[in-house]
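Right, one structure below, let's go through it.
As you look at this complex, bear in mind that one protein chain is not there, while each of the others sits in place.
And now, chain A:
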Amino acid sequence: MKPILEVQNISKKYRIQHLSGGYLSLRERMVNALKFEKNNVEDFWALNDVSFSVNPGESVGIIGRNGAGKSTLLKVLSKITPPTSGSIVSRGRVASLLEVGTGFHPELTGRENIYFNGSLLGMKRFEIDSKFDEIVDFSGVEKFLDTPLKHFSSGMQLRLAFAVAAFLEPEILIIDEVLAVGDAEFQKKCLGKMEDVSKSGRTILFVSHQLGMVGQLCKNALLLDRGKIVCQGEVNEIINVYTNSYATSNTFVSKAIDMGKSYIIQQVQSLNNFSQVTSNFAHNEEIVLEIVFLATQLLRNTHLMVSVNNRNGQRVFSSDKALDHVKLEMNLPTTVRITIPKTTLTPGNYTFFVALHCPNTMGYDVADNICPISIYDNGSEFVQYENKWFYGDVYVSCKWEFKSEINAS
């Protein structure tokens, strides 16, 4: 099977001009020509020797930090801007959705905008005619079809824009971050529609910062960094590489060790399953918290407490352990590993609270808001609500029972 898209050694160079505004003016050109000094122009490689190929029906996620070259890659693939070198062979109709509602005009009515936008996206007039009712139905704005767009709420405009895009039927669909907007319910509808598209054998290239969405929609992914492909492969592996690449050290080290304390927390850090120090975890990954402490005195009824704080600093849950039956050596560091089971915490940012204390009496050493970690979604059942709706800090597996009342009269 021939790949539907073959990208060979694509590079894209931009020239950055310092000290000038966004665009050239003749005056600047002339002044620069008169000056004998070299133009203060710097070359910037937005894409640097990128090669990959995509098979028909494959859905590929493109991830990377801001400025990694994702959007430039999509622009080159959709012929908006030519590559500086390299070539792309494409074996199918390409439609790109770099923005929803491109060409929407506030003075045109909903109906008129559907036609104009659809035709811009590459639909033929008869195609729009035949899908018109479905588009309107999908958008849910049929009441306002003959109202100028400027009287639409922004949500309605978005729905209309998505609806047109949802009915594109190209062989290759290129999507840039467009699903990041819109309300949860509508987003779910779009995601479902896109899954249908990929199931129907069409090829999707998808850029998003919402890793959960990439995980759900794509089988494969490639990771870009500073214009180069870092790695490509199975989507969850790539997401893992990506999140670990910017994981910062979150190790907490006690600054001034006060030897007057009976118990001293020396170091706290979070580890993944492979005992690597990291601050990024997938929601379905175990989180190991490693605490190193020192006892200068062995006191009765001492407990070690660990709590998780959510993004607002509220306690999510705590785990407390009496140390009376734990064998400790005085003045020698003790290492404790506490494992939080996978799928406990929902995606988001958390910090820890660690305390060595005597319950309700005194705290020997306390460290709060330490060891920040972030948990990302790589395809949970809540992915559709990502960044849309706060569904709590913990996952709970509930028992559901349904009963239908049968009228036995």
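We take it that a contact is a pair of C-beta atoms (placed from the backbone, for glycine too) under 8 Å apart; a residue touches a chain by one contact, two chains touch by 3 or more; residues count from 1.
The working rule: contacts and distances are computed from a predicted model.
Per the UniProt record, the chain missing from the shown structure is "Transport permease protein", taken from the list "Sporulation and spore germination protein", "Transport permease protein", "Dihydroorotate dehydrogenase" or "TldD/PmbA family protein". Contact with the undisplayed chain is limited, among A:Ser53, A:Thr102, A:Thr147 or A:Thr296, to A:Thr102. The omitted chain makes contact with just one of the residues A:Gly86, A:Gly140, A:Gly348 or A:Pro372: A:Gly86. Against the chain not displayed here, chain A makes contact via residues 14, 23-27, 29, 75-93, 96, 98-99, 102-103, 105, 107-108, 112, 115-116, 119-121, 124-125, 148, 171.
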